[in-house]
Structure formats: structure tokens, C-alpha cells
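One structure is given here, and the rest of the page talks about it.
The complex appears here minus one protein chain, its other protein chains still in place.
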Amino acid sequence: MAMKTLIEAISEAMDEEMARDERVFITGEDVGPRGGVFRATMGLIDKYGAGRVVDSPLAELSIIAIGIGAAMAGLRPICEIQFADFIHPAMNQIINEAAKMYYRSDGQWPVPMVIRAPYGGGIGGGLYHSQSLEAIFAHVPGLKIVVPSNPYDAKGLLKSAVRDPNPVMFFETKKGYRLIKGEVPEDGDYTVPIGPVNVLREGDDLTVYAYGIMAYYTWQAAEQVADEDGIECEVVDIRTLLPLDREGILESFKKTGKALIVYEDNLTMGYGAEIAAVLSDDGFEYMDGPIKRLAGPDVPGVPFSHPIQEAFMPNPKKIAAAIRDLAGY
Amino acid sequence: MAMKTLIEAISEAMDEEMARDERVFITGEDVGPRGGVFRATMGLIDKYGAGRVVDSPLAELSIIAIGIGAAMAGLRPICEIQFADFIHPAMNQIINEAAKMYYRSDGQWPVPMVIRAPYGGGIGGGLYHSQSLEAIFAHVPGLKIVVPSNPYDAKGLLKSAVRDPNPVMFFETKKGYRLIKGEVPEDGDYTVPIGPVNVLREGDDLTVYAYGIMAYYTWQAAEQVADEDGIECEVVDIRTLLPLDREGILESFKKTGKALIVYEDNLTMGYGAEIAAVLSDDGFEYMDGPIKRLAGPDVPGVPFSHPIQEAFMPNPKKIAAAIRDLAGY
Amino acid sequence: MTEFVTVDTRVDGALSGERPSDNLTEEQLLDMYWSMLISRRVDERAWILHRQGRIAFHISGIGHEACQVAAAYAINRGVDYIHPYYRDLALVLALGVTPAQFMVSLFGKEGEYSSGGRQMPSHFSAKWLNLLSMSSPVATQVPQAAGLAFAIKYKIEQGMQDPDDESLPRLALTSLGEGSTSQGEWHEGLNWAGVHSLPFVCLVQNNIYAISVPMEQQMAVKNVADRAPAYGMHGVIVDGNDVLACYDVMVDAAQRAYNLDGATLIEAKTYRPVPHSSDDDDRSYREREEVEAWKKKDPILKYQNALLERGILTDELLEEYNARAKETVDEAMRIAEETPWPDPAPHLHPNSVYAPNGLDWKG
Partner (left out) sequence: MTEFVTVDTRVDGALSGERPSDNLTEEQLLDMYWSMLISRRVDERAWILHRQGRIAFHISGIGHEACQVAAAYAINRGVDYIHPYYRDLALVLALGVTPAQFMVSLFGKEGEYSSGGRQMPSHFSAKWLNLLSMSSPVATQVPQAAGLAFAIKYKIEQGMQDPDDESLPRLALTSLGEGSTSQGEWHEGLNWAGVHSLPFVCLVQNNIYAISVPMEQQMAVKNVADRAPAYGMHGVIVDGNDVLACYDVMVDAAQRAYNLDGATLIEAKTYRPVPHSSDDDDRSYREREEVEAWKKKDPILKYQNALLERGILTDELLEEYNARAKETVDEAMRIAEETPWPDPAPHLHPNSVYAPNGLDWKG
């Protein structure tokens, strides 16, 4: 095992999948010589050529549509959207097309493609370089949605995504790209299955659900409240948001009876709403307190100005406070 | 008062607002001589001219963007999207632009516009003429979202929408256009405020939350179970989905302690998730049973074939059954 | 970078040099006639079924048969990719979808060929013919077809496909109406086709209306093909009611694609003599005289007369064809009626939503 950053793990996954399968190609803005604005595809054009690492025109819907067409023709596109905030022009292609193709053709036309997009705030990106988009897409049957929280999962899940015969949206915490480090097997082709949630930390007092960088922050907060207050949280990293592992979600709740859901996206209709809905129905008999959500406020975006941004974003401190509140219920 | 269909009420609202305010204009596909494919704008071009009832090119993002630009310049656009299913090309303009404009300019540029779109299934429309889109937009702070269930509300809410200084999405149940009839004041300029929920029927046993045609069906089901089983449901018509009237939602729940949420959209991350999340947090201490959702299954669309469509759609019978189940909890 | 291409105005019939259609055998010429005729008859029956209240919806290809059948015959049928639009009934029948399959789809009966009855009629799909699956939002197929064409070029360039292997798709053809070219999807799709010089053909069936909206409220050009230069594409205008003229330009475009010599935008000028769909009433937006005038230019009539004149078609043959068409349609109807309604359960099951893990899709 070697220590890798999140983005290194992601780059490695793409590199290995391209080496493994000639059908895999990458397209997106600046993915070629520039190596992507976050450098996730750095060096791949030198290794695999401009035919397989294709700088697209500045046109997101076409990036996705080219991917859909190529996937139906048997290739394995990895489409990079430079920032998740710019995925909206492609929503028609993703929601009405990629997600519905297999179903609408009664299985005739699968769409095996991956859509990678850096998401999330806290990097001074303002309204349009900070968005979380998972909630909207989590309402779209036919998509799979993955949001890894650590390098091991990121690499293993991305490889699974490339091999999955369905459209997989792969959201990457850009704030965590270089911040989050972790062990990744030195070599050897491992995958992490798309589907099951992952318990990052066991505990009996309450369950905190999160994904992406919020799972990372939650784990930090959980360690802190364990140290300082003796509160033992179970931290469930949802990882695959769609299709949701309902049993996995419920299992922990049956033990603790208390749930906090953390996400940085706007509160209302954010992904935590679905977790709360599942728990308050299937988990009703285990409920031992209100289902709490800690999320971004309902304003149209993450503000740029530093103090406002900080006030917007959940962080380990706010999470710890929410844990203490709920534990004390 | 006169009996009107839902669509008549909607047409009247537009007619009266155009007569009242020269800034109001309509654009969309086939809204001119054709009067809209559902005939909502029938006759308006004769009355107000082709300058105010403007057949757009077949291009939804431009319909919305023209509306945004015109609204910022002081007009009052009513943009018609022919079927909600075709709004996706405009999601960038709605989510990233219309919704965020006022906030991103610190109040410099309001966007007073209305986006009308017929939604919903049960009319043999298959995957692309049956969609419910409210859940996705309900996650977008800056938008207001209205879904009327009856002619009186439809007319009054649409007039409020035209006068609202914000972008208002107005979803119209196309199945209910001619099916749902109700009393509408003969003349006299009334409005219904955007915001508060409306209790359609009082009851102590449990609360059913719904909107649009599902509120209409729910009311029918509630009458039936009252007659047949003596179960008294409170039926809360949410009407304004964003911003949500949290107090209005909670008020009924505090009385009944049991909630069923009905929507025809896909279950997962549908609008009912947010209601469940609100109730299981702020309403926890009143909970007297699991929060139940009755919704469309998680398949990518409403199928065309009649028996499959029927199996997909919630209807009064299924709602009554869900009410009985919950009442018996 | 492809050079601009000036627009070729074959609509005036000013064809010079050898015409590919000159090489069509009598049998082929008659096959094409049959394809147009059977499509028309199936289509007419659908209107009748709708009027009888037996089906809920029909959207028609009447009037568009010439350019569609020409397209099917000019390419490698059943092998090249076709990403069609809802008016392409003649195209998909010429490709190999059967009248019975289409009839079943009108009802949404069990085992419906394109979607298992999940989609509305005329939302074609037939993997076995490399006919792609249609949605309703217009123009979405255009950039996807560029993606199919991209894959063809990719496979050739990466040594995964022999460029001359006729058992594999060598072009992607997509079609749509003139109104749909207002969509950003069209712009972005054609832009890719031009930038990457893809084996791509875009067939715009210009019937001068998008439901009720006429050309001049749709675009500020006289011809859709006038936009080809904006994408470095070859642009052609053709009389869309003249099947052989359409065949000529389609063959030309197909050859260009097979040679990886650039993408082509074909504008077929035609007309829809019937309402937009069974939900439409076209009297609100166009004069009856206009409709009647166009009916005189009917593509089937036109071709029929040409073939009669050339002695390829005879009155007996014509009678035989009409009888065969009626039989075929009756038989298709019988099959559709006898087909049972589907059991909803599998169509609402999660397994219907996702392709199974481990499926190694090869296209």
C-alpha cells in the first residue's frame, strides 16, 4: 500500500482502465495537453494519444451526447465535466437520454459510460464553482451515482464505474482532491462494488450518514466527540447514492435509533431528505429521536467571500456540535 | 361563481393579466394561432396581437432565456413549455440563471417571470409526455414552485405568479385540465397567495399531503374512506412547493400524528422526501406511526402501454388502500 | 479543418454528371416503390384506427416517404447506424421493421419490438437493425449520432475495425425536422461532426412547419442547408418528394462518410399534408389551398408516374402491389389484435432499469 491523494487515485484508475481496455477513452474540456484543470488526466494523452484523450469543444451537452453515442456503439467513454456547476446544459442528455435509454429500448441499448465531475464548495469558487449536484440526479432512475470519500474507494469505485454497463455519475470532491490522502494498493487490480454503503466507524450512540468530503469531515468530528465527550458515533459513508442501499442505511439505524445526515448541498430536497424519508418509514419503530440534517442553507449558491463561504459550509466543528446536540436529545 | 375547468381558469388568468398589464407577454411553441397544443392560449393572439403572443422557435432554453432577459428589462414574460418533459434543455437557464440572478446580483436584477408547464401521467404519454418535474426544481432556492389542484387556485395562483417579482414555475396537471372542474368567481380580480398550504378537508385520524391532481384524487379517496370506513383524513394541498410552508405542514401533523404523502413522480428523492424529512425532524414528538409515501415506482418513466401505465400511476383506489393501511397502524 | 462547402441546389433538378440512381436495377426501383407504398398504407390505417377510437395516438410519415426510403436504400441497410425521428416510418419499414411490429406498437401490446410497449408509437428502436432508440425531445439524437460516428472513426483509427468491412457500421445517419434545428443540441452535434470530420449524415426533412410554426418564425435563413458552412459540413438541398434525387444525394453523402471525407447536411424539401399528429388540427395555422397544392406533389404519385412512364411499373403490377399492401396491413392488424396486453410487473421491476452487472456490451 502507498499513500495517495484522492486525485492521484482517480488518475490511476483511469490510466489502468485505459491500459486494460482499448474501448476506454476520455473526452472533456482541456483533458488533453492541459491534463484537465485539476490535472486528473495529466500525462494520459502522451501515453494513449490524442485519439483516446480528446479535447472537446466547449459544449457540455455534446460531451455527454458523444459519450452516449459512443457507448451505444460499444466504446467506454469517460466524460469529464470541468466543474459539476457546468453540467446543467447536459441535463437533457443525462436525464432524458442516458438514464432512460436502456429502459426505453427494453434493454436493446445499454449506455456504459462514466461522467466525472468535481463538486463542492469551500474553495473560494462562489456560486458557480462550488455546486453539489447529486440530489438532482439521485431523482433519476437509470443513473448510478457514486461519491467517494477516500482514495481507496475512489480508485476502486471508478474502476467499477468504467466496467459498469450503465451510466455512472462519479462526483469528486474537489476540495478533497489533494487534502484527502489514504492507502491505495501498490499494484493489483482491485475494484470496490457500486452499491453497498461503508461503515467508516462503528458506534452505538447515534448514526451519522454522509458521503464525499462530508464523510471525511464527519469521521474527524466523530473521533473528536469520542475523545472529548465519549459519544460513540457510527459513521456510514453512503458512497453509492443511487441505487441506494436501503438495508445498509437501516442496519445502523436499528442499532442506534438516532440519525444525523450531513451534506454540504442546500438543505431542502438535498440528498438527506431521502435518507430521512427512508428512516422515518422503514425505521420508524427504531426511532429514538428526531432525524436531523446538517446541510448548507437554502441560498442559491455558496458565496465567494471568505467569511460568508465559511458560514455556509458544514465542517468538522459544526458536525461535532450537531452530534452533541442529537446525542443529548 | 361559475363552473370552470382547470384549463379555462388558467386561460382566463392569462387573459386578465394581459389586459391589466401591457408588460405581460406570452412565448412558447405553438402558443400563437394554434393556441398551444392544449389550447391554453387559444384566442389570445387575436386579442393581443402577435407582438404579445409570440410563437418561439423550437428551442426551450431560448424560450426561458428570452424570458429572463425580457424580465430583467422590465417585462412580465409568461413562458410556456409545451410539456414539462421538454424543460430539460432549459435547466441551465432556469437553475443557474433565473433562480440565481437576484441573489448573485445582490438584488440588482430581479427576474419576474412565469414558466408554465403541463406535467404528469395517465394520459398515454409514455416516458416523455408524462413527467413530473417539481422535485428537481424544488431543490433550487430562488425559484418559486406552484402546483394547483383546482380551478379556483389555478387562476388565483397564476395571477399571483404573474405579479410576483421572482421566477415562478407553474406546473399544470394536464390530466386534470378538463377533468377537474370547480367554481371560479364570475368576475372580479382575485388572487391566491403563493406560499401557504391549503387544507382541502379536515380530519383527525391522519394527514395526507398532496398537490396537483394527486390532491384531487386524495380528496376523493378521503371521502371514500370516510364513507366506507369512518376514517377521517385531513387532506393538505401543498400548492406551493417552494418555498415550503413548513408551519402549515406541521400544523396538521401535530393534530394527527400520522402522515401519508402522495405524489405520482418516482418515489426516490421525489417531493415527498422533503415532507417526510420535515415531519421526522420538527414533528418527531408528534409521530404516531411511520411516515408513508405513495408514489410512482422508481423506473425511468411512465410507460405508454395502458395496463403498465395504470400500474404505475397512483389513483384514488391506491390512495384509499394506503390510507386504510396507515390508519390501521 | 474542412473547407466551406457551397450549397448544392439540386431542388431545381439541375443534376449534372452520372446519377447513382441510374445504376439502380428495375427490381431495386420497384422495391423502393413498394417501401414507399407499404409505409403509406400502414400509416393510413393508423389514422383510421385512431378515428375509430381503437388507438390513442398516431404521428404520421405521410408525404415524407421519398427521402426516407431513399436514405434506407442508399446506405448499408441494417448495418449502418440510423438514429431516426418520429416521422421516419417509411425509413424504418424499409430498414426491416415489419408492419406487424409497428401495428403492435400502436396498441402497446406485449413484446412490442421497440420498447416492450413502454414508449409511445413511432418511438423506434431495433438493435438487430442498428436502428437506435428514439426519445421525444427533439434533436437529442443528433449529437448522439455524432457519437456513433465518432465511435466508428475511433475504432478504425485505433485499429479495432477494418475500414472496408461492410459487416460493420461505417456511418451514422440521423434525421429530424427543420424546426428541430433550432435546438442547441443540433448545433453541438453538427459542430462535433465538422470538427472531427465524422462519417455522419444529417437528414433534415423540411416540411416548413414545426407543428404550427412556419419556417420564417423558426430561422432567419431560407434553407436549413445554408447553415452547413457554419459547421464545415457539406450542404445539399434536394427535392424531398423526388425519391431518386434523394437517393443520388444520399449515396453521395454515404460515400463521403465511408471514405471518411467529411460530414453532410442534407435538406430534403417536403411537406406534411396531414396534421402534425392525431392530437393536432392544422386548420388553425394553414390554408387548405396550400395543403391541396402540395398534395399534387405527392412523392408516391410522382414516383409512380415516373415508373409507369418508364414502363417499369404497369397497371397490373400496380394493382398487385395495392392488393399485397392491403393484405399485409390486414395481416399486421390481425397480429396486433391477437397479441395480448403486457403484464405490468416486469416493466415496473428494478431489473428493467439497469443493465445487469457483468454485461460486457459490445455495441
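By letter and in written order, the chains are A, B and C; residue numbering begins at 1 in each of them.
The definition used in the following text is that a residue touches a chain if its C-beta (ideal position, glycine included) is under 8 Å from a C-beta of that chain, and two chains touch if they have at least 3 such contacts.
Note that the coordinates shown come from a computational prediction; the quantities given were computed from them, not determined experimentally.
Touched by the hidden chain within the whole complex are the displayed chains A, B, C. Among the residues B:N92, B:N150 or B:T218, only B:N92 touches the chain that is left out of the figure. Considering B:L6, B:L75 or B:A154, the position touching the chain not shown turns out to be B:L75 (whole complex).
Among B:M101, B:L200, B:L241 or B:A273, only B:M101 touches the chain that is left out of the view. Touching the missing chain, out of C:V195, C:I237, C:I266 or C:V353, is residue C:V195. Although one chain is hidden here, its contacts on chain A can still be listed: residues 29-30, 32-35, 37, 55-62, 85-86, 88-89, 124-129, 297-301, 303-308, 310-312.
In the full complex, chain B touches the omitted chain through residues 22-23, 25, 51-52, 56-57, 59, 61-62, 65-75, 89, 92-93, 96-97, 100-110, 112, 141-142, 144, 164-166, 243.
Summarising the interface, chain C meets the missing chain with residues 1-2, 4, 182-188, 191, 194-195, 197, 216-222, 226-227, 229-233.
Following the convention adopted for this analysis, only the chains that are shown with their structure count from here on.
The greatest centre-to-centre gap from chain C, using C-alpha centroids, is found for A. Just to note, of B-C and A-C, the chains joined by more C-beta pairs in contact are A-C.
One finds 37 Å separating the Cα centroids of chain B and chain C.
In terms of their C-alpha centroids, the spacing between chain A and chain C amounts to 40 Å.
Counting partner chains per residue, chain C shows two or more touched chains at residues 112, 115-116, 118-119, 123, 135, 137, 184-185, 350, 352-353. Touching of two or more other chains is recorded for residues 61, 89, 92, 96, 100, 103-104, 141-142, 243 of chain A.
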